[in-house]
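Missing here is one protein chain; the remaining ones are kept as they sit in the complex.
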Amino acid sequence: MHRERIVRMERLSDDIFRMVLQSGRLTESAKPGQFLNIRCGHSLQAYLRRPISICDVHAGDGTVDIVFQIRGPGTELLGEMKPGEEADVMGPLGNPFKPVNPGGSAIVVGGGIGTFPLLYLLRTMPEVKRTALLGFRTAGAVVMAKEFSSVADCMEIATDDGSLGHHGFVTELLEKRLRTERPDCVYVCGPMPMMRIVTEQCIGMGIPVQVSMEQRMGCGVGACLVCACKKRDGDDFSYTHVCREGPVFDGRDIVFD
Amino acid sequence: MHRERIVRMERLSDDIFRMVLQSGRLTESAKPGQFLNIRCGHSLQAYLRRPISICDVHAGDGTVDIVFQIRGPGTELLGEMKPGEEADVMGPLGNPFKPVNPGGSAIVVGGGIGTFPLLYLLRTMPEVKRTALLGFRTAGAVVMAKEFSSVADCMEIATDDGSLGHHGFVTELLEKRLRTERPDCVYVCGPMPMMRIVTEQCIGMGIPVQVSMEQRMGCGVGACLVCACKKRDGDDFSYTHVCREGPVFDGRDIVFD
Amino acid sequence: MPEAMKADLRVDVAGLRMKNPVIAASGTFGFGREYADYFDLSLLGGVSVKGLTLEPRRGNRPPRIAETPGGILNSVGLQNPGVHKFIEREIPFLRQYDVAILANASGSTLEDYVSMVEILSDADIDCIELNLSCPNVKQGGMTFGSSCPGITSVVSECRKKCRKPLMVKLTPNVTDITEIAKAAEAAGADSLSLINTLLGMAIDIETRRPILGNTMGGLSGPAVKPIAVRMVWQVANAVSIPVVGMGGISSGSDAVEFMLAGAAAVMIGTAGFVDPLVWPKSVGEIAGYMEKKGFADVQALSGAIRLW
Partner (left out) sequence: MPEAMKADLRVDVAGLRMKNPVIAASGTFGFGREYADYFDLSLLGGVSVKGLTLEPRRGNRPPRIAETPGGILNSVGLQNPGVHKFIEREIPFLRQYDVAILANASGSTLEDYVSMVEILSDADIDCIELNLSCPNVKQGGMTFGSSCPGITSVVSECRKKCRKPLMVKLTPNVTDITEIAKAAEAAGADSLSLINTLLGMAIDIETRRPILGNTMGGLSGPAVKPIAVRMVWQVANAVSIPVVGMGGISSGSDAVEFMLAGAAAVMIGTAGFVDPLVWPKSVGEIAGYMEKKGFADVQALSGAIRLW
């Protein structure tokens, strides 16, 4: 749909790339938590678009960053794109994170590729006390620590293997913090088990929590109903859709299973 | 299969490209009339390889030329390839033209993309009196006239619209020549109706004729039997296969219909 | 073709009159709202809405989509708000546009189908498309559509109550689609649409689990096109009611291929996920083909294949 020029491609780690798009249209419209649905070429192996979050927006030079990990054929093709080429993107799509009011405090909890959308969220809440808790597999997988530390008032990293920061899960960092702090909101994005634990922790303590969900997508705009995610519906559940009703949901609304 | 480096891409006309491959392997093995079966990327729209003839071989610098016209998705992707990239080729495949003995005379008759394989054929018969009769749609579609005139003792061009050379069909040029000459062999490659006329002319006059046939291909090596072409079989016909038994056939063996 | 003879794209599919033959396929276009942000829905001939049932349906467990070479598998399982909410909320929205509304109707039982037809006959729609071919529900759908007695019973009962053009959507998961098509025609269908999705499956070899939460799903997209073209050709030659063709159409050229095979109109689904503009653009591309080839009337394209 929209053709956006790629101005830079950077390799942030073994398998993580940053793609910088020149687009006044996106810098003006993109909100934290929203995503782009990107065409990865015309290959036999990646027919559908791939959803990738807005990672950062630089209004100054009119660029937008997306950061992605090579997972399969689609992201592999994305990773082969070159500066000067145009990316075919739909979006910004989906509902953004709701910010905390100025003067308040927020904790973002990210795991792996789930950390990426949280950067822009932090940047858009300059008058909020911001804590970033980021979890990665191992030290080599840690990306954008500098960017996060520049927009967060406090940043802590956990790695599964203890090669950097806290040895263990990022959920443990949150648990510790919540013993002494009561943020106005916790924002979480990452693997499902992590999101479930964080959400339960927060709900248990009555702290607002916003979760950014993932699901395989078809249309990305709410027309095909494939990106289903369980939502509380009285005592039962119904299926809501990540692309249109999400990807950001109030943690209380989601049924994790 | 074999990965051959592209060292040059040249646009010869609106829709005709020359791709130059650096390949000692090919320069040593390729014979005139043989073809390569080339993979055109991993697109949804061009799953199979595409057969393209060897157009010229430069033993000196170890390069091989192929020339192709953009016809559909496969050749379009080929046309987008860049110097430095590697082409995935199978071949040389198929049976080559049989040359005329030194001291003899030969006429090649080519139409459109059928002219391409004839260039290398002429180059490999330096001690033969060589005449090239080439037919094109219009002056703008004429390519490699210089190359042909440098390896032929005599070259004539026909265009359907008369914008260059003889106004009419290349078969008319041949007919005129055969009134006064009797070559040891006529070689023909081009559209089916043209090949039929030339073959009939030659057979009628008892002149040996070699035809290079085209057919949609699957495997390119004789395993799938899809590239069928009618061959005389007593009073009846049977199906022979362009990729393995051809693409060059004795004109007397082929049933045109 | 002289300038004055602009291609006439109007079609009349057994009472379903449209200004051009391009319809958005059911289940891929919601109720039109989502794509109304991308182009003017009035550019299309018709919209076949998400498959409706009497009661709201929650649909199948996720994941509901898997990607396959050149196609997708889906197992949505007819999630929809129910026919009443459709009538109340969605028809008024769609009626703002100059586009035919096809109500795609499903049921678990024969009675469901008949009730749906009764209710929809009173609604402000242009055609009822009976979905006898959904592979993603346990009851109804494909079960009815894959046998002659099944299709005969549902179509003939629905026919009695139907006061709208009745289009019957066929499943490709059958041995001989012409028999099913003839049974539908004999039972009173005004037109046929085909193909619905082909039953398929994909397994994630890392987890060893089916990718779809529902194990199997329906295959659509470019991969199925040759199967769909073949079935449209066979059915168009077997019945005398109009046929609406679909399955993998991704351009005006693909649409023309289906019309040459015998389709009076076409639907486009999956390809729209990749490029939503394929819906409106195909209309112009069909017109372009007609002008280039000298067809004045789009109806002349239907069945204009030249056999060997």
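Residue numbering begins at 1 within each chain, and the chains themselves are lettered A, B and C in the order written.
Throughout what follows, contacts are C-beta pairs under 8 Å (C-beta built on N, C-alpha and C of every residue); 3 or more make two chains touch, one makes a residue touch a chain.
Because the structure is predicted, anything quoted here is derived from the model rather than measured.
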Query raised in the report: Which residue among C:P21, C:G45 or C:G71 touches the omitted chain?
Result: C:G71
Query raised in the report: Any idea which of B:M1, B:A139 or B:I203 touches the chain not displayed?
Result: B:M1
Report summary line: Sole touch to the unshown chain from B:S29, B:Q45 or B:S149: residue B:Q45
Query raised in the report: What residue numbers in chain B mark contact with the hidden partner chain?
Result: 1, 39, 44-49, 90, 215-229, 238-239, 244
Requested in this report: Would you write out the residues of chain C that touch the absent chain, in ascending order?
Outcome: 61, 66, 68-71, 73, 146-147, 173-175, 198-203, 205, 207-210, 213, 215-216, 219, 221-227, 229-230, 233, 248, 250, 253, 256-257, 260-261, 289, 304-308
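Going forward, only the chains that are shown with their structure count from here on.
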Requested in this report: Sort the other chains by how far their Cα centres are from that of chain B and give me the top one.
Outcome: A
Report task. Would you kindly tell me how far, in whole Å, the mean C-alpha position of chain C lies from that of chain A? Result -> 36
Report summary line: Chain centres from averaged Cα atoms put chain B and chain C apart, in whole Å, by 46
Query raised in the report: Counting only residues that touch at least 2 other chains, which ones in chain C make the list?
Result: 70, 222
**Report entry** Where chain A touches two or more other chains at once, by residue number
**Finding:** 44-45, 47
